[in-house]
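For this depiction, one protein chain was excluded, whereas all remaining protein chains were kept in their positions.
For subunit A:
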């Protein structure tokens, strides 16, 4: 099965115009406590588009996402081989600087998690740790990012109040703004709407679609309809392997692989 899937991936990859792949994954293998979680991953994730990683629970899609910003490093008993190139630089190179790599990638986690501080400080946290001390500049950043996610009008009069008082949908937008404030190039979303109501989900989805003109976005989702609504490309992962990778309509409407067909039809979940 392994040989045929990699041929499959190579074929479908040709269909995608990869003039400037932002992220390139080469021969990536991830083993956690002796168990192979990701097997021989080879992918090129294109610029300025939304790529969704789909697949059944426990297939390794979140691990794949976490290898992109090296959050996987923190897992107990993890071994990583292969390379992940961002703008041609290997983030797993010996001299690669982790904090710098992570700064390039904003993470939007499953559940909104505001830092235990005010709304203002949540956004200003990133710029502050990266050395921005000027109050006026920080104010501008906070306003710009809150406007970016459509939260400014809702919170401009209570910037000093606790971020945890916002509604859950507002919190997730705040988290997105917080990530954007450190000027990343890539946005990683780990089932970012799974805790949200339908309207907040729609707001986040629309935001992501809008943001793709400036960012490369990689999302993990278990909702096929969401993948279909927002993404340009889809990576289907099954049992730690990339089974299919291609344009959204190709993968969802005309899957080449038998497993993908079954997943898309809802026989595997």
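We take it that contacts are C-beta pairs under 8 Å (C-beta built on N, C-alpha and C of every residue); 3 or more make two chains touch, one makes a residue touch a chain; residues count from 1.
Heads up, the rule we're going with is that contacts and distances are computed from a predicted model.
The complex includes a chain that is not drawn, and of the options "Heme exporter protein B", "histidine kinase", "Ferritin-like domain-containing protein" or "Phosphate transport system permease protein" the UniProt name matching it is "Phosphate transport system permease protein". Only one residue from A:25, A:43 or A:107 touches the chain missing from this view: A:107.
Per the touch definition above, the residue from A:35, A:76 or A:94 contacting the chain not shown is A:76. What subunit A contributes to its contact with the hidden chain is residues 69, 71, 74, 76-77, 99-100, 102-103, 105-107, 109-111, 113-118, 125-126, 129-130, 162-164, 175, 178-179, 182, 188.
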